[in-house]
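Working notes, beginning with the structure itself.
Here the complex is missing one protein chain, while the rest keep their positions.
What follows is chain A.
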Amino acid sequence: MSAVIEPAVAISEVKRQRTQQPRRIKKTHGTAVISFATLIGLLALWIIATKYHFASALFLPSPSDVAVQAVAVASEGYANGTLLDHILASLGRIGVALAFGIGLGIPVGLLMGLNRWAKGILGVPIDIYWGLPPLAYLPLMIIWLGIGEASKIVLLSLAAFAPICFAAQAGVRSVPQERINAARSLGATSYQVFTSIIFPSALPEIFTGVRIAIGATLSTLVAAELIAAQSGVGYMIMSAANFLATDVVFVGLIVIAIFAFAFATGMRFLENRIAPWKGKL
């Protein structure tokens, strides 16, 4: 019995895992095909419903009407701006808010996870405002900061901040104590324990937080634009609804759906690149 035997056994284990992987990938491909077919089916239902006038065009415009309107909105514009203007206005607000949310949420959350005092003091205001629906304090933001961009940016930043902050905290608390002990017994300083163990261990949780923050920001954004804005996709939808331009409403909804899908895909890509070990070990 020699020490060489065990690695050999393990090699075959590694190989077995590898040969299993293609089958799993094939299965996820299968799911994608089913999802795509469902999408086509929904589109077909939509075409049939409008073609045979199950609903009036006022309630359900046909896909071709929506497409024509999309081109018109894109080239000629609607409600003080082209489609691109509205998209850029909305994306700009999301971008700035996420930058604030990530830039403040991660360090504050890490600090709260590491330090009892920070958690005790900062936890109270965050818990209070996070319990409130953002639209409930939007009027207050408008009174304080005016109707301009500042009130919307602050509102969205608050919506993005809390989930990221909570996630970073949870990430710190979920670091296995043994992993920290191992680093300390290898001679790590407190700073090295933080940079080499705690922060990377918390990364997958932080990603989850950012994904939740994107969802929260997106829904708050559209709602805020519906109420108080002169530009943005939400404003465009509201303006169109006032004139019963249902086809423009559909254009806006499709744009928002594409936003959401693009953000989710982008996050998944980033997560696979930066924290591929998530859920393993």
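Assorted remarks:
By our rule, contacts are C-beta pairs under 8 Å (C-beta built on N, C-alpha and C of every residue); 3 or more make two chains touch, one makes a residue touch a chain; residues count from 1.
By our rule, contacts and distances are computed from a predicted model.
Only one of "Phenylacetic acid degradation protein", "Acyl carrier protein", "Phenylacetate-CoA oxygenase subunit PaaB" or "ABC transporter ATP-binding protein" fits the UniProt record of the hidden chain, and that name is "ABC transporter ATP-binding protein". Considering A:Met112, A:Leu155, A:Ile197 or A:Ile256, the position touching the chain not shown turns out to be A:Ile197 (whole complex). The residue from A:Ala32, A:Val71, A:Ala182 or A:Ala257 that touches the chain not shown here is A:Ala182.
Touching the omitted chain from chain A are residues 1-7, 9-10, 13-14, 17, 176, 178-179, 181-189, 192, 196-197, 200, 275, 277, 280-281.
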